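A single protein chain has been removed from this complex, and every other one stays in its place.
For chain A:
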Amino acid sequence: MGELSETYACAPATERGRGILISGDAATSTIAYCCGRSVVLRRLDAPLEAEAYGEHAHAATAARFSPNGEWVASADVSGAVRVWGRRGDRALKAEFRVLSGRIDDLQWSPDGLRIVASGDGKGKSFVRAFMWDSGTNVGEFDGHSRRVLSCAFKPTRPFRIVTCGEDFLVNFYEGPPFKFKQSHREHSNFVNCIRFSPDGTKFISVSSDKKGLIYDGKTGAKIGELLTEDGHKGSIYAVSWSPDSKQVLTVSADKTAKVWDITEDGNGKVNRTLIPPGSGGVDDMIVGGLWLNDYLVVVSLGGTFNVYSASVPDKEPVTFSGHIKTVGALACVPLNGQKTILSTSYDGVIIRWIQGIGYAGRLVRKDNTQIKCFTAVEEELITSGFDNKVWRIPLNGDQCGDGEAVDVGSQPKDLSVAVQKPEIVLVATDSGVVMLRGNKVASPINVGYTVSALAIAPDGSEAIVGGQDGKLHIYSVNSDSLTEEAVLEKHRGAITVIHYSPDASMFASADTNREAVVWDRVTREVKLKNMLYHTARINCIAWCPDGRLIATGSLDTSVIVYEIDKPASTRITIKGAHLGGVYGLSFVDENSVVSAGEDACIRVWRLTQQ
């Protein structure tokens, strides 16, 4: 059976110019954020245990724990709110169509009976408050004319709701049933976040005009502001109160987070400024922040979490990150003596992961190009993107050196490197196959059919090219040309991937018709067939280091592991490995396989024999 052993979760989806509102559950130190269609719940004290909830039909935007910690309410861009149980099988309690457009923020009332949601109502209501189990409305929320970016529920009685939005207004509602009471137009730009203090005496609004204003919690009157001395120099995207209601954390586009002391007269003074480590680019703008128990969590635009300690201000933050976009390729290479998993996504982000520890940093390249095909050997990365170039980037320990690009004439569709002779690389393009020796094109080879996948043997003597018609052509490799030796016909769809086994005695091929076949390399006979158990195209194949097991990953979100010596029907199936499809697979050792997919997460599975 295959059991999940580690999850390297994705990072929250971010957008330039907007903040993200993450939330948490103080009782279990868990944070909740959204990426793509998944809602990720992650424990701050055990970051490798992340759970993803994937039941939304549209991109999820916000998720909040109920006050008693048993339920989660999550919202998406279609205006739907799902309330589901946090434990066990995440049973759905209710689903409501709350707004007609995207929901930006939602909050539970402190007694857990009502939920307020705000967002883009497309001309109709922008804010709605409703009972959590029946969905009946509990008030009329007029007063906004543009998208409402944030809303908050007063945590103590008498209940109040405050909202703020793109029309620069901060509105105050009394109830239940909630009715408009007053409005403030003190901000001069989008008001991004509004939050009540945990004791309910004050609330604070922060805006893209770099100001933060503090109001009285019961009456709604403005009482003070965050003093501009040493204040933020960029839009403030989010604010979070400390559990004792005496301090707030704000995060801003000026790449810093600040902790403010809120004095009795309602003004805020900067206590300290936190500057997370970063390369200084746009990706370091901080778009989300949360104060949870002793943790100060800040999230940057690039998706990096920095967790500071509130009680020990000078401690270095714990940094971790993940992918935001679909992970397209995985490779396991030893880096610095340690077995590292490298994952890449099409936006050019390469992340290193170490089993048991998790995030081990990003590989920063000098030329940050997009990546479509990726392969790695011990001292080099070979990537290609959407232009006509293939990049060879040397690895010095865990840093990237200067890469060199080779132009191959058209967009590469597949890459393969001869593991024992890494200067030979074969590239498949629309017009044929190109052989690279070192950084030069040895020769372009016109094969006469449309190539869809290829592989070169580890010793560089043989290559297999798969065509759009499902035929496998075997060539022997000369110094600058290929000589065809045989054609194998068994597949009934375009070949998607071909891989030699680590000892090169066998090779495996897979196609778009959901079939995989293992062949003996010398006799070119079929060794294992009937590997037809997927229900959609097979995207990736991986061999176990000793050649005993082979794993296939498919668009149908499952990973199937077969044993070479046993019939295909005795297989191990891992269902639902990645929402949206599995795109990368690799074995870390004889019993663990790591998979990556469209949900931007990477999971390590432990295989046990029945």
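By our rule, contacts are C-beta pairs under 8 Å (C-beta built on N, C-alpha and C of every residue); 3 or more make two chains touch, one makes a residue touch a chain; residues count from 1.
The working rule: contacts and distances are computed from a predicted model.
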> The hidden chain: which UniProt name fits, "Sorting nexin-2", "Exosome complex exonuclease RRP44", "Actin-depolymerizing factor-like" or "pyruvate dehydrogenase (acetyl-transferring)"?
Replying inline: "Actin-depolymerizing factor-like"
> Which listed residue, A:Arg97, A:Lys339 or A:Arg492, touches the chain dropped from view?
Replying inline: A:Arg492
>> Touch as defined at the start, partner being the missing chain; which of A:Tyr533, A:Tyr562 or A:Trp605 qualifies?
In response: A:Tyr533
> For chain A, which residues touch the unseen chain?
Replying inline: 492, 530, 532-533, 567-569
